[in-house]
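The excerpt is restricted to a subset of chains, each kept in its original location.
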Amino acid sequence: MTGPYETTALLHALFLIAIVVEAMTAALVAGRREMDWVGVCLLGCVTALGGGSMRDVLLGNHPLTWVAHPYYLLLTGGAALLTIAGARYMHKLRNVFLVLDAVGLVVFTVIGCNVALSLELPFVVVIASGMITGCVGGVLRDLLCNTIPLLFRAELYATVSILTGILYVGGLHLDLNHDVVMASAMAVGLSLRLLAIRFKWGMPKFIYSGNMD
Amino acid sequence: MTGPYETTALLHALFLIAIVVEAMTAALVAGRREMDWVGVCLLGCVTALGGGSMRDVLLGNHPLTWVAHPYYLLLTGGAALLTIAGARYMHKLRNVFLVLDAVGLVVFTVIGCNVALSLELPFVVVIASGMITGCVGGVLRDLLCNTIPLLFRAELYATVSILTGILYVGGLHLDLNHDVVMASAMAVGLSLRLLAIRFKWGMPKFIYSGNMD
């Protein structure tokens, strides 16, 4: 059965690209912490699949993606390992990776919204599901690398995910054509993310130096 | 149906106050790390709702509170945002917040015990459920801010939660009046916590400098 909330073939292809890209960039982060090869693999898997896993655990949506499709573990672990071999050439692909990472963010977001929509959850939870799917992998990566998650400080990452989700789910609520809505929401989110990177846009920061607690 | 293990109206009102307070104090912590506005919001939600979420995930008790009541996300995220605007006045309310935070601890604890009681879990798990509900939000906040959780070092925080739980569940086992037991357990826990803050009481520390591991 194909429906508006089904993952389309294109979306699935983009998902596979996105988890590979997330695993590869996580591997570089691991390399900067001098992790061993197994650590690199594990960090790649956790970063690529952690957002969807957190979403499914919180929504009670079993089995998790990688339990149902274990080759995702091999794919992301393998991509992380390959990154070790190819690390010296990665900087030449820097811009490609930045774009693919942004594609991953909006793809994960739409997929996360779709999961919550298929569970018939309310609007706010659908948006949260999209954001968790899009952002939590990076949060877990940063936690395991012992740094404050970039998400809480970086260029519009979570904002882009929330906006993409609102445009996507809002458009579906208006009964617009699913594919048009999805493509538009992803295009807007992707553009905003790339512009934010290019022009170093960010949300204003909250700087507090009081002595509460 | 109203029963001894139902959340009473007063407990629910205290719960709403508690999650708002937790979100606001988390926002101040976020401000001290110079997080951006979205990060402040997210840290507020995670801190306020993370304890209950962890409890429900561990007990397999779906849907989670914020999935069933998504406005909790808006309430806590909104409270965190308002904190940014009002930060300069917060230090005047320092004592109010300390008291409300302590109220939150015992309220969360009792609610966590109630959830486990309604699932007919054994005594030790009921106490653990109360402590997880009361304390894990702060642990997640500290993890995301990249510090060793205060819980493991601070003034009787977990101890108060465990004691409140034992008094509450113990009293119910003795078939005493539910409301009297609940009020007494919360009063004892609250007093102990406030006295611990006032007089800097703490559990003894374990200081080990051996070269094991």
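A and B label the chains in the order they appear, each numbered from 1.
Heads up, the rule we're going with is that a residue touches a chain if its C-beta (ideal position, glycine included) is under 8 Å from a C-beta of that chain, and two chains touch if they have at least 3 such contacts.
Every value quoted in this text rests on a predicted model; they were computed, and no experiment measured them.
Taken as a whole, the complex in this structure file is built from 3 copies of one protein sequence, with 2 shown in place.
Just so it is clear, only the chains that are shown with their structure count from here on.
Centre-to-centre separation between chain A and chain B, using Cα means, comes to 30 Å.
Contact residues of chain A toward chain B in the complex are 57-60, 121-125, 128, 139, 143, 146-149, 151-154, 158-159, 162, 202-213.
Chain contact summary for the complex, chain B toward chain A: residues 25, 27-40, 42-43, 53, 57, 60, 62-64, 66-67, 70-71, 73-74, 84, 87-88, 90-91, 94, 97-98, 143-146.
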